[in-house]
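One protein chain omitted, others in place.
Here is subunit A:
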Amino acid sequence: MSQLLKANGLSVSFGAAKVVDEISFGVPRGGTLGIVGESGSGKSMTSLAIMGLLPKGGKREGSLDFDGTELTALSEPQMRAVRGDRIAMVFQDPLSSLNPYYTVGTQIAEAYRSHRSGVSRKAAKQAAIEAMERVHIREAGRRVDDYPHQFSGGMRQRVMIAMALSTDPELIIADEPTTALDVTVQAQILELLAEVQRDTGAALILITHDLAVVSEVADELIVMRHGKVVETGSAEQIFSDPQHSYTQALLDAVPRIDDSIGELRTTGGKA
């Protein structure tokens, strides 16, 4: 598999604090890269660095080769054209990530319209409904006019995923997409992401601190700690032969969530 995104010596720093420290990884075209690590290890900063959306004061260094384009060399308007269109993002907390003042349809359509000039409001709404149907929101035609607070947590995350896939991106970055959700819907959301990926051929970066989750879906895996990549390889490699004691420690935590793995397998999650 050729690489869609290649990060080389990517760093993020806030003043003197280097929260992502010269990491390198590749995302295979149409494949899944899992990024695992404990809280504060720099996973979110890595994803925001790719999007060019670091918080104020954050500085990005290194190289990000996205399908032959050096993202770090793009101007802000050029990057804006990539954002949400070629690279879409699904955030951790779907409630706070959706604007309470607008219907979900408006917010999905907004993503769609901002990358397609001359799309009518009506066509964009239709696209929003279709996107909602693709993430299995029932009665999408009616629910498109509902507000985020009228949805359950899992449904909100489906809305976020609909928003991401509405523009047919080449890469979807999901930053802990299930952490804020009930255990019972976590597996469904992961399954949905895998399904979206199968259907659209988009590549996926799946960020989690749950090694069990990512081992189910990821082709490649990097394990991060304190801003550094401490382990990299295929999921099987890392599972069968963890090189780093930290990875071992993460693996030891796996049996805790064995149930959700089982569920994932039986519901046809990508093995």
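FYI, a residue touches a chain if its C-beta (ideal position, glycine included) is under 8 Å from a C-beta of that chain, and two chains touch if they have at least 3 such contacts; residues count from 1.
We adopt the following convention: contacts and distances are computed from a predicted model.
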item: "ABC transporter permease", "Cytochrome c553", "Carbon-monoxide dehydrogenase small subunit" or "Sarcosine oxidase subunit alpha" - which is the UniProt name of the missing chain; value: "ABC transporter permease"
item: Of A:L53, A:A73 or A:V183, the residue in touch with the unshown chain; value: A:L53
item: Of A:M45, A:I129, A:M163 or A:A187, the one touching the omitted chain in the full complex; value: A:M163
item: Identified contact with the non-displayed chain, of A:R60, A:H115 or A:R225; value: A:H115
item: Candidates A:M89, A:V196 or A:L250 - the one touching the absent chain; value: A:M89
item: Interface with the undisplayed chain - residues on subunit A; value: 51, 53, 80-85, 88-89, 91, 93, 96-103, 107, 110-111, 114-115, 147, 149, 160, 163
